[in-house]
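A quick write-up on the structure given underneath.
Here the complex is missing one protein chain, while the rest keep their positions.
Per-chain numbering from 1; labels A and B assigned in written order.
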Amino acid sequence: MPKRILMAKTGLDGHWRGPTIVARALRDAGFEVIMIGMATTAEIVAAAIDEDVDLVGLNVGGHIDVALRAVDAVQSAAPDMPIFAGGTIPPHACKQLQAKGLEVFPPGSMLTDIVDSANRLTGLSAAQ
Amino acid sequence: MRPKDPQDTVQACSDIPLKTYYTAEDIPSSHAQRTNIAPGEAPYHRGFHPSGYRSKPWRIFQLSGFGKPEDENERIKFLLKNGETGFIMEHDRNTADHCYNVDHPEVLARREDVGLTGAVMQSVRDTAICLDGLPMDTSFGHAGGAVVQHAPFALAAYWAVAKKRGYDLSKLAGTGQSDFNLTYLGCVTKQQIPTDAGLRFNGDIIEFCTEHLPRWVPVSIAGYNGADTGLTPDQELGSLFANAVEYLDEIQLRGRIPLEVAARGCGGVSFRASIKIFEEACKMRAARLMWSDLLKQRYNIKDERVANLRIHCVTAGSKMAYQQPMNNLVRGALMAVSAVLGGVQSLGVSGYDEALSIPSEHAHQMSVRIQQILMEETGLTDVTDPLGGSYYVETLTAQLVEKSWAFFEEIQTRGGYLACLDSGWLHAKAEENQHKEFMQTESGEANIVGVTMAHDDSSPFEIDGFIGTDDAFDVALERLKEVKRTRHEKGAKNALKDLERVCRSSDNIMPIMMDCLEAEATLGEVGDVYREVFGDWRTPIQC
Partner (left out) sequence: MSDGTSASSPDDFTVRRALAKSISAIESGGPEALTIEQTALQQPASAHVLGITGPPGAGKSSLISALLPHALDHYGAVAVLAVDPSSSVTGGALLGDRVRMDYRHFEQKVFFRSMASRGQQGGIAAATRASVNVLDAAGWPLVIIETLGIGQVELDVMALADRVAVVLNPGWGDSFQANKAGLTEQGDAFVLNKADRPGLENAKILLEQSLQCLPAATPPRVFTTIATDGEGIPELWQGLAELMQDAAKNPHSRRRSEAAREAAKTQLIQDFEAFLASPAAGSPENAQLGDAAELLQRFYRQRD
């Protein structure tokens, strides 16, 4: 059965290059990728629950606190749901996300690494 | 990167196969006749002016802004002090692009993002703070308003401040943006007026400037935003002129101002200066040639003040790497070289921290220094069109022109540039190219130093990105309340009512927008009128 991944942008900045490339790579790797575009924390949580996804992908473009809030909300609503993040995330912000258990992919990350991570994370969540 | 075998195919970004070397025979004969034309003469591919940078150096023009209007003001002053020769106002994208005030639920949900990419300017009072002490009368100002629906507000705010300071609008020099590529292709916003309403806005701005601000560049098409979204150089050119044609046809249809004047207004454009030095320089040469031919053939416009395209360039932000950011100083310099070799009139160099954040003060200073070094030390400015006559450059210029016209025509057969945005056809093209480019890097076919090779995990020169200020949201919210409390409420409400009436009519939106700003109507209130009247553009992309 295909695993399901939610892809959301936390900011209001509409650059779509990064998330599109990643979504396409994930689809090509056999995932069902549910796009929700720019979404607030509440919208991300509601979508993650309703869509019953195996993994949440956050495209982070703005201030790290906005992303951290979304991470906290997803983790509280669905503690077993893994999250990974990518985007223009400076080193200090990467560390904050990693501290919450996320795998983080800043610019320059390879798609194969992102797909590997998605496979690993959805495999783990299925085993739990 | 070097091919495995010297005889392997090497392609330019525009999908043009490159030979190992070129001779006179390679230059297409139709173009060969044009190689001896002097710079400053039609079709202008050899340059804007015969004495080029000797008579007029390019404008050092950096994107700048963050935080509160006073933070942005301080940064602009810093840049001017360091040698910038014009200034650009950046507006907070959360509020500006969507025409939201900071108390909009979408913004409240991301309050920490506010001010991260530009200052929050919700009323003419904020714009006045941002412009405080800046040389609006003697310097070339960019009022912001990069996104189409934001442009009328941003421009009217700038002009209202100028008027209040007693400047004569008819002498004010500067530029707007209202770029379709940014708005509908590169950086699709959450809410946006549909493309036909956007075209009407830009037509209104062009007409208004013709009448009241003859020295102002009303709209500026940014090929940059097409290219940095994935369009190849030939597609960047083809789509830019397809866009220009939409504006000019609209003006022609309205028949209220002379087409020559409108064409002059459209003839200030921006391109991306990317890292393939020769192809990019050729692109600038091709652009001038194409504009001149387009005006002559399609509109019978030959006036050299109109047909001579002026180009602003920004180095490619997406080419700046996250890893080993100091390498980006070199990339910035080389991309700037391509622009200068192409003979551009104005240039911005992306910060070395581009892949991490908006530029820090130091990154900004270095962007200016790169340009000063090129201008003062390298001899790049000594001779106009130094590449002219090169077998390779002339051939590639001619090939680019041909390929770009083919893309332009393909857009026409699909109903024109607006139709190609509405249908998502251009987005699909960009995505295809992005994917290809990514795959080339992924497969090792293309290298990025510090990313796919020459790794250096223990670089002592890591940087952590610029964070800006943390009080932009709070101050903006306070000021929003303040302006609503202290403005002449009835005047503001009446102006907004008039705005709604004008939006529903076919009258020019700009005079009433000036009234709105002068009556201290706020950005979000103007946005509410748009949303009510024009609805939302149906984005053809899925992210």
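As a convention for this text, a residue touches a chain if its C-beta (ideal position, glycine included) is under 8 Å from a C-beta of that chain, and two chains touch if they have at least 3 such contacts.
Bear in mind the structure is a predicted one, so any value in this text is a computation, not a measurement.
**Q** Based on the whole complex, identify which of A:A29, A:V66 or A:L121 touches the chain you can't see.
**A** Answering carefully, the residue with contact to the hidden chain is A:A29.
**Q** What residue numbers in subunit B mark contact with the hidden partner chain?
**A** Looking at subunit B, the ones touching the missing chain are residues 105, 194, 423, 534-539, 541-543.
**Q** Which residues does subunit A use to touch the chain missing from this display?
**A** Answer for subunit A: residues 1-2, 4, 23-24, 26-37, 39-40, 43, 46-47, 49-52, 76-78 touch the chain left out.
The criterion applied here is as follows: only the chains that are shown with their structure count from here on.
**Q** Can you check how far apart subunit A and subunit B are, centre to centre, with Cα atoms defining each centre and the answer in Å?
**A** About 31 Å, centre to centre.
**Q** Subunit B touches which residues of subunit A in the complex?
**A** Going by the criterion above, the answer is residues 7, 9-17, 19-21, 23-24, 35, 37-38, 40-42, 59, 62-63, 65-66, 88, 90-93, 106-108, 110-112.
**Q** Write out the stretch or stretches of subunit B touching subunit A in their complex.
**A** 93-94, 97-98, 105-107, 109-110, 112-113, 116-117, 186-190, 229-230, 318, 321-323, 355-357, 431, 434-435, 438, 442, 448, 451, 462, 464-465, 541-543
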